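All protein chains but one are shown in place.
And then chain A:
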Amino acid sequence: MSLRVLVGCKRVIDYAVKIRVRPDKLGVVTDGVKHSMNPFDEIAIEEAVRLKEKKIAKEVIAVSCGPTQAQETIRTALAMGADRGIHVEIPAKEMEKLEPLHVSKILAKLAEQEQAELVIVGKQAIDDDSNATAQMTAALLDWPQATFASKLEKTDGELEVTREVDGGLETIKVKLPAVVSSDLRLNEPRYATLPNIMKAKKKKIAKMKPKDLGVDLASHLEVVEVVDPPTREAGIKVEDVDTLVTKLKDAGRI
């Protein structure tokens, strides 16, 4: 059996950008800011492509829900080895109100339409850090889920997944079809090279709207306030360990 794999890839503010809160305190500044693919999604795509190299997957479909520029994110996924893309168009001004539940509904619907047997998403997007899309997609599809994966292996009709949990590593088996979310150590994505980028230009990106999939974007969440984390106070330098211990005692830390 060879799987069709659906992979979610979100366009987010680049991880190296210093985030600035908007004056209205209802979001962060995104205009003119460098964006790239959510790092966990790069890992998800890479894993799907590796499954294809191992002949476990037959086709990898990259899905991005976002504004026009989300197509660049899809192109990146195609250059990494995905076979085709689906762009679910969300106008830029509605992007902020897009919730994990909406994305999950979109992914679940597409998984059914495309007859995917595996959905891989990142464990979280580094912009909202919700960590919810994989779990809700699995629930909507009524498929098993294997979150925070750091290793995937296919056995007969099942996936053996090593998960990063608080106490260390946990290995579980899930029946296919299933939803997997990628953790940082699942793999190291390879950089796209010219031949892969060139070929990606020829690959198809289908466009659709949430309502084509019967997904309603009504809000369930309300942003009350977005604030910067408290700035850290300056530290001090100490001469030796003894002074450090004294200072810590004085500060009531030990």
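The rule is simple: a residue touches a chain if its C-beta (ideal position, glycine included) is under 8 Å from a C-beta of that chain, and two chains touch if they have at least 3 such contacts; residues count from 1.
By definition in this document, contacts and distances are computed from a predicted model.
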Protein name (UniProt record) of the chain left out of view, among "RBR-type E3 ubiquitin transferase", "SRP54-type proteins GTP-binding domain-containing protein", "Thioredoxin domain-containing protein 17" or "ETFB lysine methyltransferase": "ETFB lysine methyltransferase"
Touch criterion as defined above, residue of A:201, A:237 or A:253 at the omitted chain: A:201
Touching the absent chain when the full complex is considered, from A:83, A:99, A:117 or A:183: A:83
Omitted-chain contact residue, chosen from A:60, A:138 or A:152: A:60
Where the unshown chain meets chain A, residue by residue: 49, 52-53, 58-60, 79-81, 83-84, 190-191, 193-199, 201-204
